[in-house]
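A single protein chain has been omitted; all remaining protein chains appear in their positions.
Residue numbering begins at 1 within each chain, and the chains themselves are lettered A, B, C, D and E in the order written.
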Amino acid sequence: MIIDIHGHTNAPPSLYAYKSGLLASRGAHGKGNPGITEEAMSNAVKNHLANNMDKVGTDIQFLSPRPFQLMHSEKPEKIVQWWVQANNDAIASSVKLAPTRYRGVAGLPQCAGVPITNTFEEIDRCMEMGFVGIMINPDPYEGSGTPSPGLGDEYWYPLYEKMVALDIPALIHSASCKDPWDTYSNYFITTETRTIISMVASQTFKAFPGLKIIVSHGGGAVPYQIGRYRAFFGRHFEGSGGFDAELKKFYFDTVLYNPEAIELLARTVGSDRCMFGTENPGTGSYKDPSSGLMLDDLKPVIEGISSLTDADKKNIFEDVPKKVFPRFKV
Amino acid sequence: MIIDIHGHTNAPPSLYAYKSGLLASRGAHGKGNPGITEEAMSNAVKNHLANNMDKVGTDIQFLSPRPFQLMHSEKPEKIVQWWVQANNDAIASSVKLAPTRYRGVAGLPQCAGVPITNTFEEIDRCMEMGFVGIMINPDPYEGSGTPSPGLGDEYWYPLYEKMVALDIPALIHSASCKDPWDTYSNYFITTETRTIISMVASQTFKAFPGLKIIVSHGGGAVPYQIGRYRAFFGRHFEGSGGFDAELKKFYFDTVLYNPEAIELLARTVGSDRCMFGTENPGTGSYKDPSSGLMLDDLKPVIEGISSLTDADKKNIFEDVPKKVFPRFKV
Amino acid sequence: MIIDIHGHTNAPPSLYAYKSGLLASRGAHGKGNPGITEEAMSNAVKNHLANNMDKVGTDIQFLSPRPFQLMHSEKPEKIVQWWVQANNDAIASSVKLAPTRYRGVAGLPQCAGVPITNTFEEIDRCMEMGFVGIMINPDPYEGSGTPSPGLGDEYWYPLYEKMVALDIPALIHSASCKDPWDTYSNYFITTETRTIISMVASQTFKAFPGLKIIVSHGGGAVPYQIGRYRAFFGRHFEGSGGFDAELKKFYFDTVLYNPEAIELLARTVGSDRCMFGTENPGTGSYKDPSSGLMLDDLKPVIEGISSLTDADKKNIFEDVPKKVFPRFKV
Amino acid sequence: MIIDIHGHTNAPPSLYAYKSGLLASRGAHGKGNPGITEEAMSNAVKNHLANNMDKVGTDIQFLSPRPFQLMHSEKPEKIVQWWVQANNDAIASSVKLAPTRYRGVAGLPQCAGVPITNTFEEIDRCMEMGFVGIMINPDPYEGSGTPSPGLGDEYWYPLYEKMVALDIPALIHSASCKDPWDTYSNYFITTETRTIISMVASQTFKAFPGLKIIVSHGGGAVPYQIGRYRAFFGRHFEGSGGFDAELKKFYFDTVLYNPEAIELLARTVGSDRCMFGTENPGTGSYKDPSSGLMLDDLKPVIEGISSLTDADKKNIFEDVPKKVFPRFKV
Amino acid sequence: MIIDIHGHTNAPPSLYAYKSGLLASRGAHGKGNPGITEEAMSNAVKNHLANNMDKVGTDIQFLSPRPFQLMHSEKPEKIVQWWVQANNDAIASSVKLAPTRYRGVAGLPQCAGVPITNTFEEIDRCMEMGFVGIMINPDPYEGSGTPSPGLGDEYWYPLYEKMVALDIPALIHSASCKDPWDTYSNYFITTETRTIISMVASQTFKAFPGLKIIVSHGGGAVPYQIGRYRAFFGRHFEGSGGFDAELKKFYFDTVLYNPEAIELLARTVGSDRCMFGTENPGTGSYKDPSSGLMLDDLKPVIEGISSLTDADKKNIFEDVPKKVFPRFKV
Partner (left out) sequence: MIIDIHGHTNAPPSLYAYKSGLLASRGAHGKGNPGITEEAMSNAVKNHLANNMDKVGTDIQFLSPRPFQLMHSEKPEKIVQWWVQANNDAIASSVKLAPTRYRGVAGLPQCAGVPITNTFEEIDRCMEMGFVGIMINPDPYEGSGTPSPGLGDEYWYPLYEKMVALDIPALIHSASCKDPWDTYSNYFITTETRTIISMVASQTFKAFPGLKIIVSHGGGAVPYQIGRYRAFFGRHFEGSGGFDAELKKFYFDTVLYNPEAIELLARTVGSDRCMFGTENPGTGSYKDPSSGLMLDDLKPVIEGISSLTDADKKNIFEDVPKKVFPRFKV
């Protein structure tokens, strides 16, 4: 079974037109709704199943909102809340239309500068709708200059408690990036790296042993720069296996569009910490002009990595996802 | 002939989904395009002609971008530029599809904190596409706290020079409003009032006698509060007719959804300074539960004002628009 | 009986020289006092009675501090407190000198960024001195860029509770305006409009049914732009009469210096919501060069409005003021 | 002859009421004027001559505006300009009323953040009116948190050039102080000390050998803390006499309300650098409860300092003022 | 016995290299330590005893951290804490190496914007190590533009309570100065002056009669400008002796590098409020080129002041220090 844990909403344009209206009115028109017709939604799902799953052999894909659309740094908070709800609703619609092919991963209505508990109502609502996990934006300020508390900070503890209590994992994935000299895509990598460093430094997993954190895009820069962190943290954790032992408390997806990186990831953290993810369709939906292959068609890539055993591959494609997402029942 | 000089883009949701993407990517994906299909555009136009023009007896409507969608305060400047171009392109498409029923009024890619000359290239482009006027946002900061130079300030002079040189009028119309305690709709009124006060105080029309400024929504609060301004400015302009003489250098539209206000406007500034406008569909597209009438169906309202002569009404519906918009040829 | 509910302090220059000293010393000299001599005060009152009341036929005028002098945005708070006290004291002196001709409306020592309860001691002091109402500045930041909570926000609730408990009405009237592109006089209109919109949106009168709010200057832009608000709020209050029903929960004064506006006001909200007000002497104290009349001499203006019945006029001149200000006993 | 070089405006309260109005209107009413009656001005002068000069034996007093009233940090700049002009005009009126007893020292319309050349027009105007010097505020931000360029910075060079060209001296005297934890009176001392340190560090007198700077209030803290500056600057100026030689390039007044300090000042800088000043009436106009003497009655104090020779005293009372203020002709 | 109550750390460069590392790493390396070798420390002490104490006849010197090195305005707080601890440890080492010649005065880990109670743990630690007093920085923002609460503000009350409870005096001494137009050395004087003014204005000694505050450098500008403060505060404290009585509630050191100032100080506040201090080595360690004497060799200076009696001198050199520092036992 091929489970792709990292996919995003497929929805017709009216979903995003709705966002545009919320930003224009700043909520003055009330919540309203995206006005997605059943037909449009159904077409979007059919098209997605055909082109982004069947064609590449994905059995089931976990859908979360398109992260870079989440506008967590906008005000007032209510438009962020409404917008995230609309995204989760669109995901719920997709799951309903193709219940054997999709599962939902809830976007959170995180708002810069307010308590993380403001997201709890939406988490509960999504769990009731059958979602299997959540997605955390480590920087709700979206790179606009105010520093967000690191993931190891106590700011996040109420959320971690809730995650452990409900046994739901979280995908770490930043949103847009307002730094004029950066891009959202690169900011993903920066914030993922910082998430790992912050949580290791704070020993968050000691406080929350049951916490499940999935770092997107193969863990940012960490597997490549691991020597640096081994040295930096080495002195602190010598007795217990050093930085490597700490790193293996996280989970990772395989959203890395080159085979060497996926191999390095698996070798570094072990296949029991890796899950198949493609973010298809997304940044990687690009046809390499030399090979003629889509960069996000990662199933054959992984199958072709000779250093991975069959058990490793089964871990990645099926077993780890099933273990990490206990709410996912086939 | 019934000319409605104040209408806004009719376009399918993918136009606004495009805006949503620009904000999410902050331009990292390059300009791209809204991907509006011919069919979708054609449907939008047909629907608009039927419901918002034919039904109410409008012969021709001047279309400008939906102001509250213009996001002038966003960064980087390029996404504002691209977005305004996409809006003007959508308007040009509408005009092309129904050349006897529409004319374009160009949105400007105004960007908070940069010179107004950055809008000139787009003005030229739109004039080449046959547009008949432009729309000015008096506060590109969109109420976010930094004060924008008043319309009487020299900041705007290069634009006024260009307007006079090209003989194009401008509709004053603010965009969104980020003040947490205000709404975009009310901010229209505030900024229109301030526009008049600023330009009268600065004696802008003395520097630019040929300048044509159309203040939307019946001139904000000014006609109602005119006594206040008569007193305030009285001492300065006694010799030349006082505030009333100054006020009659502006033009006004009739986007006021109650007959008493339209009557007050016409009585105050004279019908030779008024133009028919409905902003239909827009805020006024609301059916009054008592009368069962749409509030923005203003043609019968104006026709029913007994204090207006037939010449006054012809002024409003046809003659003044034709005089003010010389680029408009039937 | 002609009751003018909207007049401001008449006091000799030393009152304002005192303010000047407070600002210069920032309170370092302690409270001190304005040093108004009895003779100077008496002359000021005599002069005011003769020129601003007897000449125009006003029987009694309610005096509040000159709003634009209130300096609510200055620091430290103590100088704001002292200054407002000095104003209320000057008013109390006037009332004492002419007890049949004046009543006091208390200025509040509002200070930007501090709780509204800091004004309570002064309210109590003024009520003990026989004042009949209070004046609220909806923007103690005085247009300096930081947004003040809208009048519908819970920030104001403690004050509303106190007003209801003591049965005192409040005149809404902003102070100075530090926005470099606006004027205090125009800012009155902006803030009055926003007050109505904010309170209607928040349904403040549902929470405080006994609350009495008097919007100065004829309600800002609202009566003229009422169609816009009917449409905007229409959907929310359909069952209960729409925006018009909400608007009629406010009171208004007639400080509009043109007859058409006063007529529009009365027609829109009903004479049972209007009170005679002139702000004489003030902005309107200007002699119209064409008519030779003072713009703020509003008694003959109102008397000359043919659409108003005698009962309407009695409402405006006498009955509504008496009802709204129960502490006012002839 | 007893020349008091440090006195401030004597003017009736309407001068300060005018300031109050400028701040309230932020200039929206235009320049206007303080409306000082001839009678009021004449009374003020008579009273001042009698109580603050004749009674203490002052022959002539140099008047500058009350510094703490100068509001240099307020916006817009025009109200600062108008206010300073009104002050200088009031001084000119005093001089006209008692031409043998007064001379004017011009306040400057300094405005935080704008070039110092904006003060030149007013300097020229005052010189034409016969003023003998100017007063410089070393911190037009008035302690509000933004640092002002030190007096040694090139920001001030155009003013120094003008001073040298016109041969006019400047009294260093700060204005109000908006720091919530300081007072204007103490801030005088701080800014005077900093003026000396900044100009010594920058070697300003090397660039402008003819420049005449009079540091108010006996030079702030410098004469008392001179050892500290001798050490701090010692290494730099060893060859040329050290800090003491630098210090003796400034002039000082005797506005120190205790004899020991005046003695220390004269001993430290020499009587040829000291000028009689009382700032009477001002902070020092306080009757010492033990001695029964007014603290600012400094003539007998200086006369009683035994370490000063008669030549020293003549220096202080007459000769140095005459030398420093060449525009002063008896 | 000659007790110099105002000396600072003598320590080898590695102490300051440690600070440099904390600032570079912002604490990322953990606390670490300055790595001062015993030999280096011992050499530093030997050298200091020989050159800065024996040579000038000082029997015992009280050591506090070099104030201008304290970096109280830096972030994160932990590096300030670590750095202050390292300084106090270095002082403790010095005392241990020469227990008859030194005593410690603890630097406080004050951090801009956090409660003063965050310093208590370090105070307790130092008292356990035998320190005899503490040093307070009146401006932990170090002149960077944010105003620090005056020493009379309740912000400091918890510290005053602790000081009284433990009977420990505090030396007032600011640190670095980030104002681009000021210097740390001059800022000492400014902040000392402000400390006195703030505490007198707030009547702090009424709330804490047992509080012992030692104002460094002879009290800033106050003794010289005392007339100004006598007048300013006179009215408030007439009954109880005026400003002079208030001033005599403080203690002062003699860190004034000229005899006239020391004499003025003693005359003004009395020898029972003065303590010998040299800050040697420090700013005053400069050889006057004319006299050939070190400016901070103050013992002979004080001995040579003829207006001081032997009892006065004993007060200054020995008796007052012993009384003020009860934890100091010979």
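In the analysis below, a residue touches a chain if its C-beta (ideal position, glycine included) is under 8 Å from a C-beta of that chain, and two chains touch if they have at least 3 such contacts.
Just so we're clear, the structure is a prediction, and the values are computed from it rather than from any experiment.
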Which residue of A:Y160, A:Y257 or A:F276 touches the chain not shown here: A:Y257
Residue among E:M1, E:A17, E:V114 or E:A311 touching the omitted chain: E:A17
Residue in contact with the excluded chain [from A:P147, A:P209 or A:G304]: A:P147
Hidden partner interface residues of subunit E, rising order: 12-17, 19-21, 23-26, 28, 66, 68-69, 71, 75-76, 175-178, 180, 183-185
Positions on subunit A where the hidden chain makes contact: 145-150, 153, 179-183, 185-186, 189-190, 193-194, 197-198, 217-218, 220-221, 223-228, 230-232, 234-235, 238, 242, 256-258, 260-261, 264, 267-268, 283-286, 288-289, 295-296
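Note that only the chains that are shown with their structure count from here on.
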Fraction-based call for subunit D against subunit C, same above half, different below: same
Distance between chain centroids, defined by C-alpha means - subunit B, subunit E (Å): 67
Inter-chain centre distance, subunit A versus subunit C - centres from mean C-alpha coordinates, in Å: 56
Residues of subunit C whose C-beta touches two or more other chains: 28, 180, 183, 185, 232
